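One protein chain omitted, others in place.
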Amino acid sequence: MPEALLRARELTKTFGGLAAVNKVSLELWQDRIHVVIGPNGAGKSTLTNLLSGDLPPSSGRIELAGQDITRASPEQISRQGLGRSYQKTNIFPSFSVWENIRLAAQSRAAQQPWNPLRWLASAQADPAVNERAEAALELAGLDGRRHAIAGAASHGEQRQLEVAMTLATEPRVLLLDEPLAGMGTAEAERMVELLLRIKPRHAMMVVEHDIDAIFTLADHLTVMVNGTVIASGEPAAIRADRGVQAAYLGEDH
Amino acid sequence: MTAHASSLEALPTGLKAALAVGLAALSLFPFVGSDFYQQMVVRMMILAIFAMSLDLLQGVTGLVSLGHAAYFGIAGYALAFFTPPGEPVSLWWTLPAAMGLAGAAALVIGFFVVRTRGIYFIMVTLAFAQMVFYLVFDNKALGGSDGLYINFRPDAGVFDLENKRVFYYFTLVCMLGVFVFLRRLLWSPFGRALAGIRVNEHRMRAVGYGSFGYKLAAFTLAGALAGLAGYLWGAQSGFVNPELMGFHQSAHVIMMVILGGMGNFAGAIVGAFAFEIMLDVFKDLPAIGGFETGKHWQLWMGLFIVAVICFAPRGLLGLAQRLGARPGAPDA
Partner (left out) sequence: MERGTTPVAGPSPFHGVPWHGLLRGLLTRRFGNTRFSSQRPRPVDLANFLIQLLNSVQYGLLLFMLAAGLTLIFGIMGVVNLAHGSFYMLGAYLAYALSAQLGSFTAAIVVGTGLSVVFGLALERLLFRHFYQREHLDQVLLTFGLIYIFEESRSLLWGDDVHGVPVPPLLTGSLPLTDTLSYPVYRLFMMAICVALAVGLYLLIGKTRLGMKIRAGAFNRDMTESLGINIKLIHALVFAIGVALATVAGMIAAPVSSVYPNMGASVLIMCFVVVTIGGIGSVRGALIAALLVGLVDTFGKVLLPQVSSMGVYMLMAAVLLWKPEGLFKS
C-alpha cells in the first residue's frame, strides 16, 4: 500500500471560543477521490483553507508526501505539489482564458524575480510553460474559448477555468472546493467526467453538495457536522449509517 | 487594486501611431522651439521617465506609493555629492551609481513597506519618504532646506552635455530607452507575474508565486528608474533641494500617471506632459481685473485634479478609448 500523499492529523481551528474545525484527521491517496460533505457551516471550507495554507491551524499536523507543511505559506504548499480550487471563483477576470491558465503554468518555471533576463524574455515564448498550459486548457475542455476574457465567460466556463488553473500547476494533490457549484446538468456532467479522467494521476479531495456527483466520484466519504467528523468510510456504509442519515443525508432525502 | 489599466496593456494601433508622431515631433522640436521651451520639454521628458517608473509600481503591480519621490530626490542629491564644486564628474560612473543608490534605498525601504497592504502601504511609503525628506532638510551637512548646487553637468566624454541641444537628445534617448525597456518588461514572465499580482494576489500565491519577492523587485526597479529621472533633473537644473523628495512631488507623479492612464507606460508619458502643461497654463493665467488668477494656481490645480478623478478616472487615454469606442480588447 503506497504512502498517503496528504495526511492531516487532529486539525483544529478555533476562532475566539468557537472551533470551526475540531480534531479532523484525513488522508488522501493517489487514484482515490475523497469527498467531504456536510451542511453549511460544517467547516468544510475552513478545512480546505487549513490544508492549502490559507489559514494557520490552531493545532494539529499536516504532511504532504511526508513533509510537514503545517505552518507553510500557500505558495510553499503549492510548490510542494498541492493545488486547490475555490468555491467562489478566484480567477483573473481581466485576462483571457489562455492567459489565466498560462500564468498558473508559469508558476512552475524558474521563479527569479531579480533576474534581469526574466525581465526581458517573452512570456509567451516559453515552450515548457505553454505545453503545461495547453494540456490544462485541453483537459478542461476550454480549447475553443482561449481568447475569451475570463470575466465575461459563462459561470460554467469560469468554474472549468478555476479547475484548469489548478491543473496547470501540475500538482500531485488536488483540493477542489465545490467544483460543481452553480452548474447546469450538462456542465456538471462534463466536470464529473473531467475529475474522473484526472483521478489516476492525483490524490483528490472534493467538497461537494450534489448527491449524484458525490456517489459517482467518491472512493471515500467523510461527513462533517459543526467542525467534527461524524462518519468516514466507504460511501455505501456511510449511506446506510443511521447517525449520518439523521444528521445530514436524512434532510436531503 | 483593480484592473483599471489592463484593457490598454496592448497598445492599439491608433495609439502606436500617435506615439510615433509624438516621437517625431519631439525629435524635431529643438529646430523649431525656442531655448525656453526646449528646457520645458526636457523637464517634461524627465518627468515622463519619473512617471513611467511609478507606472511600473502602480499601474502594473497595483502598489500605490505616496513616497516615490524619495528615490527621485536621492539620485539628484547623489549627483550633487559626486560633483565637486570646481569641475564636472564623469557621467559613466555617476549615473549608474546614482541609480544604484536610489535602487538600494528602495530595496531597504521596500523591505519594510512591501510587507504591508492597501492603505497601510500608502501610509508607510509616505512616512518613509518623509523620513528621507527630514533627514536632508534637518541636516546642514546634506544641504539642509537650502539645497545643493551642481555647478557642472556630468562629463560624457564623447558628447557635451553642457550643450543644451545635446542634453535634450540625451534625455530623449533615455526616455525612449526606458519606455522600450518597460514595454518589454510588461510582456516578460516578470511583468506578467506583476500584472497577476495586481489583479488577484491571493490566487497568485495559491498557484505558487512568492508575491513578496516580486513586489520588492518591482519596488526596487521602480526606485532605480526614478533615480534616473532624478539624476537628469539635477543635471539639467543644476540644483537639488528637499522638495524633490517631498510629499507634493510624490503626489504630482501619481497624478501624472492617473491623468494619462495607468498600466501601459504610454499613459505615463502623456500624463507627465499634460500635467506639466496644465501647471504652466494655470501659473500663467492672466490677471482678471485685479484678481491674480495665476498666483492662485493651486486652486485651479486642485479643482482640475478633483475633476479628473470625478469624471475621467481612467485618464486621458481611457477617455480617448471611450470616445474612439474600440470594440473589445486585443488578446493579452
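Residue numbering begins at 1 within each chain, and the chains themselves are lettered A and B in the order written.
Criterion: a contact is a pair of C-beta atoms (placed from the backbone, for glycine too) under 8 Å apart; a residue touches a chain by one contact, two chains touch by 3 or more.
Everything quoted here is computed from the prediction, not taken from an experiment.
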item	value
In the full complex, displayed partners of the excluded chain	B
Residue of B:11, B:40, B:126 or B:319 touching the missing chain in the full complex	B:126
Listed residues B:90, B:139 or B:163, member touching the removed chain	B:139
Residue among B:45, B:274 or B:301 touching the omitted chain	B:301
Hidden partner interface residues of subunit B, rising order	1-2, 4, 58, 64, 66, 112-113, 115-120, 122-124, 126-128, 130-131, 134-135, 137-139, 247, 251, 254-255, 258, 296, 298-299, 301-306, 308-310, 313
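To be clear about the criterion, only the chains that are shown with their structure count from here on.
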item	value
Centre-of-Cα separation between subunit B and subunit A, whole angstrom	42
Touching residues (chain side subunit B, partner subunit A) in the complex	3, 6-7, 184-185, 187-193, 195-196, 199-200, 202-211, 213-214, 216-218, 221, 328-329, 331-332
Residues on subunit A engaged by subunit B in the complex (per definition of touch)	52, 54, 73-75, 78-79, 83-84, 90-96, 98-99, 102-104, 106-109, 111, 113-114, 118-124, 126, 147, 149, 165-166, 168-169
